[in-house]
Structures are given as C-alpha cells and as structure tokens.
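Questions regarding the structure given below will be posed in turn.
Yeah, one chain of the complex is gone here, protein chain that is, but the others are all in their spots.
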Amino acid sequence: MIELIELNRYYDTQRERFYALKDINLTINRGEFVLLNGVSGSGKTTLLTLIAGMDKPNSGIVIIEGEPIIKLPDQHLSKFRNQHIGIIFQHYNLLENLSVYDNVATPLIPMRLSLKEIDKRVKESLEIANISHKASSLASSLSGGEKQRTAIARALVTKASIILCDEPTANLDKANREIFLKILERLHKLNKTIIVSTHDPIFNDLDYITKIVHIVDGKIAK
Amino acid sequence: MSSLLLNTNIAIFLLAEWIVWFVLLIAFGVTVYILKKWDFQSYTPVQYRLEKYAYLVMVILIFAFSMKFILLPYFIFTMDKISDIVPGAMCSAGVISFNHYGMKLFFIKLLILLFLMVWLMINHYDLDAKKYPWFKLKGWLYLVIFLLISVELYWDYAFFNDIDIHKVLNCCSTLYGLLEGVNPLPFGLDKTRLLILFYLLYIMIVLSTFGKQYFILSIGLILFTIIGYYSVLYFFGTYIYQMPNHNCPFCMLQKDYYYIGYLLWGSFIGGLFLGVTTIIANLVLGIDIQKLKILMVLLFTQFIVICSLYVAIYYIQNGVFLEPVKVEMVM
Partner (left out) sequence: MEKSVSSPFIRFLLLNFFSEKSKQVTVILFSIIIIFILSSVLFISSSIHHSIKEALQAQPDFVIQKMRGDKQIDISERVSDELIEIPSISKVTPRVYGRYFIKPLGKSFLVVGVDFFDVQSHRALEKLIDSTNLNNFFKMRDNMIIGRGVKRWMDANHYDNNLTFFTPKGKSITLKAFSTLPKESALVSADMIIVPIDTARKILGVSKRKVTDFVFNVPNVLEWEIVTIKVSALDYDLRVINKKESYKAYSEYFDFKGGFFLSMFLIVLVSFSLILYQRYSQLYSIERRQIGILRALGWSIRDTLKLKFFEALLVVFISYAIGVLLGYIFVYIFDAPILKNIFLGSFNIEIEPTFTPVVDIFLLSSIFLLYALPFIASVLIPVWKIATTNPKEAMV
C-alpha cells in the first residue's frame, strides 16, 4: 500500500518558489492499477520519483508497505527500492554496452544472490516479457519495442510488488503499444500494484483501471 | 637537513605519508562541516547532501587505512635498509632508538591504525542502522585521528631528519641485553611463571571472548600485551635466533630469519587490535560481531603456534632447551 500525505516538492529560484507538487494526498492499495493523467510538466514524473524514493520532498510523508521511506538512510532506502519497486523509464534507460540478459540481471546484483539463483530469475522475467529470444543481444542493437520489453523484464526480476511506468508508450508504434498493454494486464493479474504516468489516450478505455488521478499544475484535480 | 632525506626509500615513504595526510585534511574539513550542520530530522537539501559527504569521508578513510596498513611494514623495512648505512646498527632496533622520535613514532603509527580500524567498524554499523546513531561519535573520533596523523607526519620528518649517519648507533644487545643480576621481566616474574601466564592468558582470552565476558577480555588483553611482548623478547625470540642472549624484537624481521617477525608480530598486534575493536563494538555499540571474534582468536592462535613451534623444533633438533649464558660485566 502506498500513502502520500501532505506532499510538497518545490524549487526556489531567485524570483519565486516553483511548486512541482503541492499538498498531495493520495492512497493506493495493493493490486490497484492507477493512471496518472496530465500534460507534460504537470508533475506526474515528480510524483513517480517521490514514490520511488528517488527524490525527497520538501515536506510531507511517503509511506510504502508500512515503511516511511523519506528518512531512511541511503543503505536502507536503496535496499527497499531494490526489493519493492520496479521502474520502467520513458527512455528505457538500458545499459547499452551490455546484453539483454545482463541488463535484466543488474537489479539482482546488490541482493547478494548466487549466480544460479540470478540465472533462474532472469530467465523467468525474460519469459514473462516475451524477450527470451534476444537474451544475448546487445541492448544497443534492439528495436524500440524490444528495449521496452527488456525494461519490463528488468522491472520484474526483483519480484517487486510495485511497478512504476513513466510515459511507457511515448516512443512506441501501435503494434508495440498493444503488446505492452497485454503485458501490463498480465502483471495486473499477478496482483502487482501498477502506476502508469501517461497522457496517451490508449489507456483511457482499459477496464482494469482502478483509479485515475488527474494532475494539473502540481495539484490533484478533482 | 639530513642527507638521509634524499634516500630513495625514505623519500618515497615521506611522499606517501604527505599524500595520505593531505587527503585526510580534506576529510577533516568535510567532517567539521558535517558535524556543524548535521540535523537528522531536517528535510532540507543540505541535510541530504551531508549524507553524501559522509560517504566521502568514509571513502577517504578506507583509503587511508589501506595505505597506512602498507606503510607500516614499509617503514620498518626502510629502517632495516638504513641500518646498513648507519654504523653500529645491525637491524632496525638501532635505527629506531637513535633519537627520541623513533619509538614514539612507531607507537603512534600503531595507535593510528587501531583508531582507523575502530572508526571503520563503527562506520559500518552506523550506516546499517536506521538513524545514524553513532554519527557524532564517528566525527569526534575522526578529529582525534586527524590530530594523531598530523603529529605523526611531523615526527616522520623529524625522525629521519635527526639521524646522523656518521654517529655510531646502539645495537640491540645494548638495548635489550641482559645484565648479570638484573631481571628484565615485569612483575618480578621468572621465565617459567612468565610462560605459564603466557599460555593461561591466551586461554583466558579465548574463553572470555566466546563467553561474552568483555571486561575480563579487556583485562586479559592488557596483560597479554605485556606478557606476550616480554615472552617473545626473552624466551621465544631466543629460539628464533637460536641464541640464548639475543633478545631483539626487530632482528626477526630480517631476511635471515625468513621475515618471520612480520608474521609473528603481525598476528600478535592484529589480534590485539581486533580484540580492542570487539570490546568497543560490544560495550559501546552493543553489537556482537562474530567474524571479528573468530578472526581475533585465529590470529592469537597463529601467534601462539609460531612461538611454540620454534621452541618445539629446537628441542626436537637438539634434545635440550636453550640455556642462557651468563653475561659477565666487562670492566
């Protein structure tokens, strides 16, 4: 479960204080499929960043799975993120010089697992994301859709219960978008909490969306 | 300025010490800044930056520890090499006691290594805890370390600068030798009692460690430091040199004895350091570190074994134990 209480994130410039997010209150339950709707610059990405613990708010509380994550020291915060949160970035953010297999294995390294265990999990994730056939290809040689699926596999490999997607379909063609949606549905059925930040209308008609949050100028619109 | 400073090895040594000190100076500045501004409860970007700076201090200290660890034997080796140039000295014993800086320098180096080890241990557990509980302790400990290292740097320079290679030095026989009628052993012990204490203290240390009796361990360690030192000097060492009157702690560091001195003193001092670290971990931090305890016991065991082996081998080869020759006072 994710709870955001009185969250504020602002940046002080010489002239003024710019609020990326203001007075955010939000609760997301386990297994929900949440859509964050809004134009670019509205604060969706900032919100995702705060949920992932990758940034710290100026005030407010973020509680994930009962753990107030803001005050966690890096050692603990990183471990938490590693184990509970999977992220699919807008531009995939793969390590171009490594293979698909190694990219997917990357989040597992801090976990101190054996090579055997890592191999098992990576293969499982590649299977779910339907990208096993490209396991030994270099990430730089992949098409957009394939990179997307690699990113998905990577987000799953730690068995994280929360998946965050930042504009996942922005760089995909129609066919790949369909594929992506199918995979998302599979993940939803696995009872993962999924939060998608997007302004792609293709998401609007999905029947398994449990909540739509509109963000306008850093605030949640009613 | 002594011409010794131009000696390649000494120049390298001093340069290395300078670089380490300089890097630690940076850590010093950062630590002071962190100590002043640290406020764990605050939400400001400054606080988050401070956490990152704390990692810089950690990185610098790991670097310093590793380098100091290498520089200590290097220092001893260098002194050994100089003993060739300096008349009278046969090993580093003569060189180190040449001026009043020598022994002080050696001990401060040991102290610094110990403190660094303790700092790193505290840091490791501080990072693992959720609220950085020993943050201030670390900070102040570091300030002490930096002070010690600055003094050390000065003494490094002063020590080498003060060595006059045209003066005759004392050899270890003058420094550690036995004079008729004078008992060099502490507490008025004789050799037999010394040895009994030696082995007993070892057992006491092992038992108190695993029995988690840390006050007893502290006493054991303090006593063992003294008894162990004298036992090596006046008993075990003689079996290494196979000469009943050769009581030098430094000669065993030379090639002639297969550098066994490094292993022997290394295990001894290593064990002591780990012992102190364990005690601090348990009594100050309240953490029980199994690995540390096992390593400490292993090191002490290694120490005991090496010492005993030399005696055993001598006995097996010769059928008797060494008899100390009476030294006559030369008139």
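A and B label the chains in the order they appear, each numbered from 1.
Note that in this section a contact is a pair of C-beta atoms (placed from the backbone, for glycine too) under 8 Å apart; a residue touches a chain by one contact, two chains touch by 3 or more.
Everything numeric here is computed off the predicted structure, so don't read it as measured data.
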Q: Specify the residue from the set A:21, A:34, A:69 or A:87 that touches the hidden chain.
A: A:87
Q.
Can you tell me which of A:21, A:36 or A:108 touches the chain that was removed from the display?
A. A:108
**Q.** Touching residues on chain A - with respect to the absent chain
**A.** 45, 48-49, 52, 54-55, 74-75, 77-83, 85, 87, 89, 93, 95, 97-98, 102, 105-110, 112-118, 154, 158, 166
(Q) Under the stated touch rule, tell me which residues of chain B contact the chain that is not displayed. (A) 3, 6-9, 11-13, 15-16, 19-20, 22-23, 26, 52, 55-56, 59-60, 63, 67, 70-71, 74, 77, 81, 84-88, 90, 127, 165, 168, 171, 174
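In this text, only the chains that are shown with their structure count from here on.
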Q) Once you find the CA centre of chain A and the CA centre of chain B, what distance in Å lies between them? A) 52
Q.
Considering only the defined contacts, which chain A positions touch chain B in the complex?
A. 56-59, 70-76
Q: Going by the contact rule at the top, pick out the chain B residues touching chain A in the complex.
A: 40, 43, 45, 48, 51, 55, 127-132
